[in-house]
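Here is the structure we will look at.
Only one protein chain is missing; all other protein chains are in place.
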Amino acid sequence: MKKLINDPKAVVDESVEGFGLAHAGLVTVHPDPLFVSRKEAKSGKVGLLSGGGSGHEPLHAGYVGFGMLDAAVPGAVFTSPTPDQIIPATVAANSGAGVVHIVKNYTGDVLNFETAAEMAQAEGIEVRTVLVNDDVAVEDSLYTAGRRGVGGTVLVEKIAGAAAERGDGLDAVAAIGQRVVDNVRTMGVALSACTVPHAGVPSFELGEDEIEIGIGIHGEPGRHRIPMENADGITDRLLEPILTDLKPAAGDKVLLFVNGMGGTPASELYIVYRRAAKVLADAGLSVERSLVGNYITALEMQGCSISVLRLDDEMTSLWDAPVNTPALRWGM
Amino acid sequence: MKKLINDPKAVVDESVEGFGLAHAGLVTVHPDPLFVSRKEAKSGKVGLLSGGGSGHEPLHAGYVGFGMLDAAVPGAVFTSPTPDQIIPATVAANSGAGVVHIVKNYTGDVLNFETAAEMAQAEGIEVRTVLVNDDVAVEDSLYTAGRRGVGGTVLVEKIAGAAAERGDGLDAVAAIGQRVVDNVRTMGVALSACTVPHAGVPSFELGEDEIEIGIGIHGEPGRHRIPMENADGITDRLLEPILTDLKPAAGDKVLLFVNGMGGTPASELYIVYRRAAKVLADAGLSVERSLVGNYITALEMQGCSISVLRLDDEMTSLWDAPVNTPALRWGM
Amino acid sequence: MADSLGAAWAVDWLRRSADVVAANRVALSELDRAIGDGDHGENLDRGYQAIVEKLDAETPATPAAAFKLAAMTLMSKVGGAAGPLYGTAFLRMATATGEAATLDAAALAGALAAARDGVVARGKAEVGDKTMIDAWTPAVEAATAAAAGPSASAGSVLAAAAAAAEAGAESTDPLIAHKGRASYLGERAIGHRDPGAASSALILRAAAEAAGAPGAAE
Partner (left out) sequence: MADSLGAAWAVDWLRRSADVVAANRVALSELDRAIGDGDHGENLDRGYQAIVEKLDAETPATPAAAFKLAAMTLMSKVGGAAGPLYGTAFLRMATATGEAATLDAAALAGALAAARDGVVARGKAEVGDKTMIDAWTPAVEAATAAAAGPSASAGSVLAAAAAAAEAGAESTDPLIAHKGRASYLGERAIGHRDPGAASSALILRAAAEAAGAPGAAE
């Protein structure tokens, strides 16, 4: 394992410290308990908070700023943060109108955010939770922990963030977040595993000619392993379950998001985008907006995920609304 | 070699095609000969063009748009483009005020751009060339091809692009580009090699516990190979020759740019940034602006480069000026 | 074997747990790497090291005080699924044992049952879902049976719980998971031991050893 780190136990603290130095105009880093908050937020707006294990950068701290999150809570690498971090972050995100927690659906995240929400509510802060569970690789049934939250999280944070910024109330912000969740589906592929710093060994073993279809963002194994295919073939395999599950109608407007897992060059993401755009067009869908890049990663994993979000006019205009964060910025 | 590609011979064409689809509002892709041009440019402004081998994405096509490049010319992977691409791109970038070519100092790039510039000039287009050679890993002497153009290129394109956008004339745009070149120094490190698609094997071999100091962006070997060190130690090693060569004075204002080579997670870049910011502060420098991320890459190479640009007020205000490109955007 | 156990036992349990978690840190993460995300050992170790630090600074007066210290520390330091679940387990034990200075066989069995119920309340897992519940539920049943027996002692209750937890952890090997990260794997989880069940068995064994049960040699 070769990484640009010092002490494996200090990676999150040091990285977030550097992040705070690089984006001092936008965010404040609170070192202990660790969380990141937005520097200048309108008073009286609904607060938006997200968090989760580290290793998915720029998620979540990279999305703190105007039009997106008010606070982000980084846990240890691939480990959900704890209530003692989430509670003060919730307090910081609250400016009187309550706070929406955006939580990726993993047992650990759900439990820790649940506890924190209860305790924040006991302190008089209204909290709503939007649970993101967009990963069609996982069967959503009574017999699993339910679908994981993956790529769609970025879209939820952007769109709900814009709703909060324009002054929507607590329930309305949570509702638009939920609407994004209801309309987005994601599926990922890994060409290589990733290595958690404290573990020092790859999270799984992939043969020279194997890929893992349906991976999550924690280096956990995926749905199945197949021999390497070309980019078009892989793209088709990712889109198939997305479209089967989302069931878009011809003429639907969609946002197409091709996300890099951290170790894949942008050029390859565009090759995937090219195919995905064709497949969607052939299905009669209109790709109205797109996003291509490393927005929710799994350390240095090679691979990508594709998310398709069915848009309505309100979601589109919230997507287009100005945003100014370290990792996503337009309109200002 | 596992990559999200189809035919190794088609990677550049397909990737640029996908790029054009994803950013159709900003750029036009001309497939044969291949180049990318800006969709809406003010008539009468100086045109800015850059190009080089592919594999460094988002460089250069990712910087086509308002306030930066008017055209970009992608060569084959790690191979400079040819005059038959550069000439029509120059014609497209010209709206009457002439065109500045931003060329990274490699023999191939210099020769091909030189030929193209001559031929464009023969067709009546005024061309100026800014040669970027910021890599302090390479000895700049009569006995080498001179320093390579690396990370500083992004800064040259942004700052000269802003000058062109505000209406500076041909010589003035070239002069400000040259001023950036004169004041920027870069040094890189690789933790792993990268694999050119048509080659299929890594560009060099690095042992499990070795790193390569002073690498360029083409998978070429670096200045020397050393045993793996921690992030702080590596950062110090990169900054030392930069500061020795740039010779900033205490109180100087600088821009600090920590660039990922493609396969390194953002979290690690911030750990490097953290140390670099401290070292510069200890040297009495004031870090006024910063940039952290994958802006000039070497495919999926793991590693980073650090660039330090000594700022003056004009460069700072041109850096801050609005920019709207696929890969760099603010102020609009 | 002791007939009832006080704060010193509770503290010793926590310290022994810290030791055994540290010694099995890599092994637990290795189990988690196979069917989860490879952090279980690291997470618990971070939590138990923090418990030891706190125990070095303050000495709980009752078993409940020790459990509460453990609960708060695990909740705030572990994260992931295990943090809130173990945190809840210790919090429920603290509530169940209240002000008592010492715990007899019945009180211990009751505390373990409360812990288990807390984990179920939070995590909604049933026996057979391939989670730590597969260790805790047989442990609670064995402890309850031992406490009801004629020669019940605090130590024998904990020894029975530890043995049952170990068998319960083993019983997860052939299962498909229905909760936690391993549930994403479907059939691919078969043949792997659940890391939380494994750590639960280690921790319950530490409880028995702290009570001087057979095997508590060192």
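The chains carry the letters A, B and C, assigned in the order they are written, with residues numbered from 1 in each.
Basically, a residue touches a chain if its C-beta (ideal position, glycine included) is under 8 Å from a C-beta of that chain, and two chains touch if they have at least 3 such contacts.
No experiment lies behind these values; they were computed from the predicted model shown.
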Partner chains on view for the chain not depicted: B
Omitted-chain contact residue, chosen from B:Leu21, B:Val103, B:Val196 or B:Leu285: B:Val196
Option from B:Asp7, B:Glu123, B:Glu139 or B:Asp312 whose C-beta touches the chain left out: B:Glu139
Residue among B:Phe19, B:Phe35, B:Tyr63 or B:Tyr106 that touches the chain left out of view: B:Tyr106
Option from B:Gly20, B:Pro58, B:Pro81 or B:Gly263 whose C-beta touches the chain left out: B:Pro81
Contact footprint on chain B, counting only the chain that is left out: 33, 53, 75-84, 106-108, 111-112, 114-115, 137-139, 142-145, 148, 196, 198-199, 201, 203-204, 216, 218-221, 223
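To be clear about the criterion, only the chains that are shown with their structure count from here on.
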Shared chain contacts [chain A and chain B, defined touch]: none
Chain nearest the global centroid, as defined over all protein CA atoms shown: A
Chain of greatest Cα-centre distance to chain B: C
Chain-chain pair with the highest tally of contacting C-beta pairs: A-B
Cα-centroid distance, chain A relative to chain B, in whole angstrom: 29
Distance from chain C to chain A - Cα centre to Cα centre, in angstrom: 33
Distance from the mean Cα position of chain C to that of chain B, given in whole angstrom: 55
Touching two or more other chains - residues of chain A: none
Junction residues of chain C, two or more chains touched: none
